[in-house]
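All protein chains of the complex are present and in place, except for one that has been dropped.
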Amino acid sequence: MPIYIDQNTRVLVQGITGKQGSFHTGQMIAYGTKIVGGVSPGKGGQSVEGVPVYNSTFEAVEHHSAEASILFMPAPFAKDAAFEALDAGLKIIVLIPESVPLHDAMEIMAYARQKNAVVVGPNTFGLVSSGNSKIGIMPNRYFVPGPVGVVSRSGTLCYEIVGHLTENEIGTTTVVGLGGDRVVGLHFIDVLKKFEEDPATEAVVMVGEIGGSAEEEAAAHIASSMTKPVIAYLAGKSAPPGKRMGHAGAIIERGRGTFESKAEALSKAGVKVADLPMAVPPLIKTALADK
Amino acid sequence: MPIYIDQNTRVLVQGITGKQGSFHTGQMIAYGTKIVGGVSPGKGGQSVEGVPVYNSTFEAVEHHSAEASILFMPAPFAKDAAFEALDAGLKIIVLIPESVPLHDAMEIMAYARQKNAVVVGPNTFGLVSSGNSKIGIMPNRYFVPGPVGVVSRSGTLCYEIVGHLTENEIGTTTVVGLGGDRVVGLHFIDVLKKFEEDPATEAVVMVGEIGGSAEEEAAAHIASSMTKPVIAYLAGKSAPPGKRMGHAGAIIERGRGTFESKAEALSKAGVKVADLPMAVPPLIKTALADK
Amino acid sequence: MKLYEYLGKELFSQYDIPVPRSKLVESADQAGQVVGELGEVVIKSQVLSGKRGKAGGIGFASDFAEAQKEAARILDLKIDGLATEKLLIEEKIEIEQELYLAITIDGSAHRPVVLASLDGGMDVEDVAENRMIRWPVDVTLGMQGYMAREICRRMGVTGNLQKELVNFLPKLYRMFRDQDAELAEINPLALTPDGLVAADAKVTIDDDALYRHQELPRITEKTALELKAEKLDLAYVELEGDIAVMANGAGITMATLDMVQHYGGEPANFLDFGGGADLEKTAQSLELLLGTDPKVLLINIFGGITRCDVVAEAFVRVKENKGIDLPVSFRLVGTNESEGRTILEKVGIKTFTSMDEAVRHAVVLTGTV
Partner (left out) sequence: MKLYEYLGKELFSQYDIPVPRSKLVESADQAGQVVGELGEVVIKSQVLSGKRGKAGGIGFASDFAEAQKEAARILDLKIDGLATEKLLIEEKIEIEQELYLAITIDGSAHRPVVLASLDGGMDVEDVAENRMIRWPVDVTLGMQGYMAREICRRMGVTGNLQKELVNFLPKLYRMFRDQDAELAEINPLALTPDGLVAADAKVTIDDDALYRHQELPRITEKTALELKAEKLDLAYVELEGDIAVMANGAGITMATLDMVQHYGGEPANFLDFGGGADLEKTAQSLELLLGTDPKVLLINIFGGITRCDVVAEAFVRVKENKGIDLPVSFRLVGTNESEGRTILEKVGIKTFTSMDEAVRHAVVLTGTV
């Protein structure tokens, strides 16, 4: 039983006529995603990769009763588009843009809470129900079905690790990109809960990084509520304090958010922390074998 | 089974140390209301009519796990107090103040919707579960138990009509004052639904007036969904257009909200419209006898 | 509080909402002079009436003489019974299309609602239901870009006009919210070669929120007596009849008037002196009513917070100090009823316990039935 999305999830692409939007529409369709419509104000009536384009999200929802939306647009326009998606009743919103202002992101999350909607991102690669549907920008070929759930704060590093799993013939149930920003909609705990409930998921990989306290909170949750094995990889061990390492959230500030604090918390919670990306598959194999 | 409140409902009084607040605290206790605490910023530690006073609603809720609150304060402070009550988790908020700014009232209602709370008023006399509990400023003696639910936009006129019922030995289940303002929390339809579901209520009296469209909407609801008999009295038949008759909502504007439109809509819905307040009890008697 | 058109437009300008260039004048000569500055002009009476256009309160001129003549004509006019004190002289704008746009409050949804239509210039009631777009506003969200775009879509507006409206609507909403408006209506909203221009402005500010808008002038449509009552914090409305009515509560007062009419009488006023009034306020209410020179005085008291003895004492005080030499019909029930009755009986005033009887008696006293 897939979590969040499955092969029947009806997806809109907001900002479908842009370069990124149109390219990834094609990629998502190729993966099997049910893209039912696109939105691009002023360009209604066109079609992209065979998908009809509408002037407003309301209009697209009226025609296609969509449930999810993926957003491609410059950051200054993300809030308006996300609010429109939420107001139009969509329940899964994947925010691809990076550099969304923090206060905009907080307002989006507050409105999503009111609407009981799930926001993935911003600054995420999206999420994929392996073999079923992807709403995101991840390369298609690495995401093949299997028993492992993956949740990650970063993109390419996640592909790297999923790539190692794939090489080792270990597939995934669902892979979720939380996004690299300080304020994002989904956190490790949200996804870990879903994996715990998902009968298809036998083990979990979490890909964390320095900054914030999401990994420490996840550790507390795992210790108290997870029965499935969790393997972690954490990036940023070598990062000096006070330097933001690309991601808005990846910074050691005021002594908080260090690699050591995260690794220690996770280890205490029974999570095996891999010291290298390639160390993840053996740990997963052991975990799966121990079941 | 009482609606909204019963003899166990735990009530706070916000603005308890003021003249109105302290007087009505005594009156409510005399009626049987479970007043568990009062709030008056800066006056925590005092006691009014034996009720402990706190500096904040949060503090009062912490100590007494209250469910409802009645607010006495000048209109400019009503919004802050109502938000505090909602934020502190109270689910029934009775707003006594009149002259609350419309935009403040709209913001209160929006927040109450988020919090799944019921706001009665503003500019209401409150509500009473006859013989059990009252959260309001209505005179105690007219509200005796019986089979009739009453819902009214105005105060003294409602007492007049309930007085006529009492003289005729017809008691009430619950009496709800909606409030005389243009923006109020509860509307006729909300209360009519509750009366329809309430096994103790055998017939309903609604006391309406000119202005707005609440009576017309109620009529549509009654026609489609009410099985219990409804008797109405409408004030303002003689009011000229464009003159606001005391209540903020009681005005015939742009040809809307007239007595005739309301009376016609209600009659069509099968509601008997009394031409005088004293004509209500005979109509109710007939309705109860016809059951 | 309704604002004159020119004040509404001053508010619009504060929010960067385009209005025609204009001058406010008070005489025909001034009107004439303005033509030199603005060229072809529209001359508009500044009265608070929706019937201004139909009543001839708008004129056109392109030179001094024309403007002077039209202005003089309008200044002489009575519109809906109202005289014109100020004229707004506006440049004539080139209108390509007329829209209707308003934000008002939908009490039953307890929300603001945007009303927008391509049928500008018509009265709001005359626009076909399916041609009037209604967008309820979530006050926690306000008016955001996507909402404006969606309103445009539902109106069938595209292209340049859409861009204009998407820019325009959030400004109007901000004004509506910030200024505690209960109505902000622009009819027509004119599409000109330079973009959208508010050709008219009907703005009403919530009276209960005026305390936070000290910068706004105070405009009243009330009579002198109504103003006096307002100062005393009484809800008072002048009517045409001869039975002065006083009661405690808006609903019961309305019901009393209705009953007066039901029995063939004509109420002279609406006076709700509220719940829990003290002796002073009650006495002032009575004095106010006596000043209106009615034939009969009808007092209807159902005492809840209001104490019957206080009302009775106030009555006696006014009777002794000022004299009450007209017939009185007095209904008195509720809190401290018997004390009140005793006080009144001492000065020879009989009271009723039934509202019905009291009203019928009042009508009889007018001698008209």
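Order as written gives the chain letters A, B and C; numbering starts at 1 within each chain.
Please note the rule applied: a contact is a pair of C-beta atoms (placed from the backbone, for glycine too) under 8 Å apart; a residue touches a chain by one contact, two chains touch by 3 or more.
The structure presented is a predicted model; accordingly, all values stated were derived computationally and were not measured.
Of the chains displayed, those contacted by the omitted chain across the entire assembly are A, B. Across the entire complex, the residue among A:I29, A:M109, A:V144 or A:L288 in touch with the chain not shown is A:M109.
Of the candidate positions B:Y4, B:Y111 or B:F188, contact with the hidden chain is made by B:Y111.
One of A:P2, A:G37, A:G149 or A:G212 touches the chain omitted from the figure, and that residue is A:G212. Although one chain is not displayed, chain B still touches it through residues 41-42, 55-59, 80-81, 83-84, 87, 111, 114.
Hidden from this view is one chain, which touches chain A at 20, 75-76, 99-107, 109-111, 114, 125, 137-139, 152-160, 163, 180, 182-185, 187, 207, 209-210, 212-214, 217, 233, 235-240, 243-250, 254-255, 275-278.
Note that in this section only the chains that are shown with their structure count from here on.
Chain contacts here run in a simple line, from one end chain through to the other with no loop closing. Among the chains, the centre nearest to the mean of all shown protein C-alpha atoms is found for B.
Comparing mean CA positions across the assembly, the chain most remote from chain C is A. Taking each chain's centre as the average of its CA atoms, chain A and chain C sit 55 Å apart. Centre-to-centre separation of chain B and chain C, using mean CA positions: 26 Å.
A straight line joining the Cα centres of chain A and chain B is 48 Å long. Of all residues in chain C, those touching 2 or more other chains are 140, listed in ascending order. For chain B, the set of residues touching two or more other chains reads 114.
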